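For this view, one protein chain was removed and the others were kept in their places.
As written, the chains take the letters A, B and C, and residue 1 is the first residue of each chain.
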Amino acid sequence: MALALHTFATVKDANAALKAAGTRYLGGGTLVIRAANEGDVSVSGLIRSIDPALSAIAIAGGKVSIGASVTMAAIARHPELGILAKAARAVGGPAVRNMATVGGNLFAPAPYGDFAVALLALDAMVGTDDGELPIETFLAGRDGSRAIVTSVSFTPPKADGFRFLKVSRVKPKGVSVLSIAAVLGQAADGTVSSARIALGCMADRPMRAKTAEKALLGRSLTKDGIAPALAAAGEGTSPITDPIATAWYRNEVLPVHLGRLLLS
Amino acid sequence: MAKVPVQFTLNGSEKAEFIDSGTTLLNALRDKIGDTSPKGGCHQGTCGACSVIIDGELRLSCLTLAETCDGAAITTTLGLAEGGVMHPLQRAFLDTFATQCGFCTPGMIMAAKVLLDHTPNPSRDEVIEALSGNICRCTGYEPIIQAVLRAARANSQNAA
Amino acid sequence: MELRKNYFADVRKDDLHEIGQPRPRSDSPGHVTGKTAYFADRSFPGMLHLKMVRSPHHHARIRSIDTSEAEKHPGVVRVLTAKDVPHNVYTILILIQIGPEDETVLADGKVRWKGEAVVAVLAETERAAQEAAAKVRIDYEVLPAVFDMEEALKPGAPLVNEYHGQNYYLYDSGECRKVRFGDVEAGFAGADHILEQSYQSSPIEHAPTETTGCVVAPEGNDRFTCYTNTQAMFFTLDNTSIILQMPGSKLHFVGGTVGGGFGGKVDVIVEPIAILGAKLTGRPVCFIYSREEEMQISSPRAAEKVVIKDGVMTDGRIVARKVTGYTDAGAYSRHSPYGAQKGAGHYPGPYTIPNVWIDTYCVYTNRTPSSAMRGFGVTIGDFALEVQMDKLARLIGMDPLEFRFINAYRDGDMKAHRQPTEGAALIECMQEASRVANWPVAEKYMAMSSYAKGA
Partner (left out) sequence: MAIRRGRGVAAINYPTGMNLGGDPTQALVHSTPTGNFMVTLSSVDLGQGMKQIMAQICAETIGVPTDRVVVDTADTDTGPHCMGTFASRGTHRAGNAVIQAAREARQVMLEVAAEELEVNASDLETDGQGNILVKGAPQKSISIFDVALSAHFKRGRSISGRGMFLIPRSYPEKETGAMKPSTCYAHACTVAEVEVDDETGEVTVLTVKNVFEIGRALNPKMVEQQLVGGSWMGISHALYETTEPYYPNRDHGGTDFNQYLMPGPGDLAETKIIVLERPSADGPYGAKGPGEMCANPQIPAVANAVFDAVGVRIDTLPITPERILRALKAQAAN
């Protein structure tokens, strides 16, 4: 069947259309159109919604809500989303960032999905017409997920509380060897009071480094202070092997890069 | 097959076409309209040869459906020269010997144009970042970086 | 870039008008304005799109091919299999009496690498061709495959290609191309040190920004015009003529403006089947590799293994060098037997060594057939040779650059393949490198010349 695009004003109608066989939601096109170009004939109906809410960024009451159709470029240049700029700029080159959306990034398989790693560290909620889900729950079930993601929302940490690192072979733009996002709270004495660390490429989708997080609590961000966390960084990981790197290599350098990020 | 109407301006002139739904902008420009300056180097979004400017933003025409461009203003490298006079970027690419096979050139020029439109005096790092989605296999990039820096200097001299 | 005119000024005329001048390139204005016409910038009304159905297996027998559903698919105009190709033999180097006829245009009975072309689908749109390609049913009996050159050369290894009867190319000199010069064993026996090392590479893709392809238009007079990005016009025309059993006078090839080649566009792969499609349908046909095909289907630079054994004296002279080179041709020859023997002519590198033994093998495995690439037959050899040179210098405690001066070839020196050296300039390159890299060497090396000793 020939490919056809169906555009809907509301997410509700688009969700209804997605119930038909052979349909897929069209976000920025970087995943879906590519698949079609490459001969994936399983999709014949492309569904999209042009609901303006999908493209909105709302910052109010200490909470950030980003519409699923907001592009990486829009986030990178938003004056109040400075802490996310680095993660948004980690995606693709300039043209890809003008197209790639927040919603799409949540579905991007490793080694893609660096922005979703940042969202995982931020403990974002993922919104659909059915309500909101914690991002961890969403990512775990994303393969079977059919409902259109409408937004992500999170409480932004203090500017110095968010750290992001993407390691790639090719500069300035290359896909990830791995990416790390960390949201750290620090007590007055500098010791870590809270930690959320998310990893990209260390599994088939973004994952938390929970043992490392625990090992950081109460520790200072010094070489010795973070040593237990680095030692535990690889716990629970099952990194991908792809043309960029093997699982072995990713596991080997994860503590190195995590250490550099924490000490930066 | 369902045909859908699409209307946009291409390099300042109005275009209206009936296309097959699901046609990429790249194919619409090349096959329907006859502007072959955007090149199909990968159809994956990984080479940048198909780059065009849509409403002031750099886009990959291979991953953009033509029908989503209804009402848009599209610029391609074919439309840069005005009255037979080359754009400073085109001139700079010539002067720095920044083309070899030439296949990546239109995409590179599109990426560079968006950069200079927003950042008339870019740093070397800003040029590198702006070109980072475009693959060149011949030049080793340095002559292209030099071309963009040269065009920026020419612009600032003209403005002064 | 800086031209150093002080070297070789005595043998060069520098008073030319056009030569040596940095004239602007005549093709650049077309490139920067987007007006240069590449092959794919031509399209014709009613043009069909060709998509290839490829083997998902590394090695398999084809039990049956069922194209009936594909043929019924809306938009499909024609489906081609091996029986449709008039002379279904890929003949690439036959014109210069090298190439064995060991490959088919469309697989006939067997596939020998994952990605081998089996069925060609011609349809009104790319999408229809893709959909129909997915409906072609091929029943395979999977066979054992071999991927490692050393495994392939062992007795009892799966036979990759029946044409050869063994997993290596048989030269007139036997299982390898040989060079024998001096007495290499005597050289080793008299050497102060022996160093034997092994070097390896994996396949490398040309990755031109423009993928391989062609657009064919029937001219209505029984002639066909093929717009192509081949690197060799008549090579392609003449091979196509043989495959299609069609007089060359019926074929018209137009090209010459190519979006990068690097050796990747010398295989005559897309043109014959596209022209056949145009002939059988009477319609224009385009066959353009997808990026994935360019990366994994088009021939890469071969993987190579190079084993070098050297005998070296503590004073820095290399007195014996034995090189065994293996070129991983993949499942078919293409240009690999030629590339492997080019290596034999290149070793032992730009050095004068009195005792040399070279064997270069072209080995078949069940992987994508390799072929020519920039530096064909030499690039990986140079990597091996020059890392070996570094190791030898360190072995005897000598500066690596000075070590090369001691062994560098000069005019009149006899090479291992028994040609006297002419026009050498290695010494001068190293002298200049010593200067620009601030890597000082002893004055006696800076005083050397490539001109014949005593001249």
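One rule holds for everything that comes next: contacts are C-beta pairs under 8 Å (C-beta built on N, C-alpha and C of every residue); 3 or more make two chains touch, one makes a residue touch a chain.
These numbers were taken from a predicted model, which means no experiment stands behind them.
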Checklist entry - So which of the visible chains would the left-out chain be touching? => result A, B, C
Checklist outcome for this item: Contacting the left-out chain: of C:258, C:285 or C:362, that is C:258
Item to check | Sites on subunit C contacted by the missing partner chain, in the whole complex | outcome: 1-5, 7-8, 11-12, 16-23, 25-27, 58, 96, 114, 147-149, 172-174, 177-181, 197-205, 207, 230-235, 237, 251-263, 265-266, 291-292, 295-296, 300, 303, 338, 341-342, 344-346, 349-350, 358, 365, 367-368, 372, 374-380, 382-387, 389-391, 400-401, 404, 408-409, 416-419, 422-426, 428-430, 432-433, 436-437, 439, 450
Item to check | Residues of subunit B (touch criterion as defined above) contacting the omitted chain | outcome: 42, 44, 46-47, 97, 100-103, 125, 127-129, 131-132, 135, 137-145
Checklist entry - What subunit A residues would touch the chain not displayed? => result 169-175, 241-246, 248-249, 252-253, 256-257, 260
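Note that only the chains that are shown with their structure count from here on.
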Checklist entry - Out of A-C and B-C, which chain pair has the most contact pairs? => result B-C
Item to check | Centre-to-centre distance between subunit C and subunit B (centres being mean Cα positions), rounded to whole Å | outcome: 33
Next on the checklist: Multi-chain contacts only, two chains or more: what residues does subunit A have there?
Outcome noted: 2-3, 38
Checklist entry - Tell me, which residues of subunit C touch at least two other chains? => result 125, 127, 290
Item to check | In the complex with subunit C, residue positions of subunit B that touch it | outcome: 20, 22, 30-31, 35-44, 46-47, 49, 76-78, 80-81, 86, 89-90, 93-94, 97, 99-106, 109, 135-138
Checklist outcome for this item: Listed in rising order, the residues of subunit A that touch subunit C in the complex are 1-3, 38-39, 41
Item to check | Residues of subunit C touching subunit B in the complex | outcome: 24-25, 27-38, 40-41, 43, 125, 127, 206-211, 258-260, 262, 288, 290-291
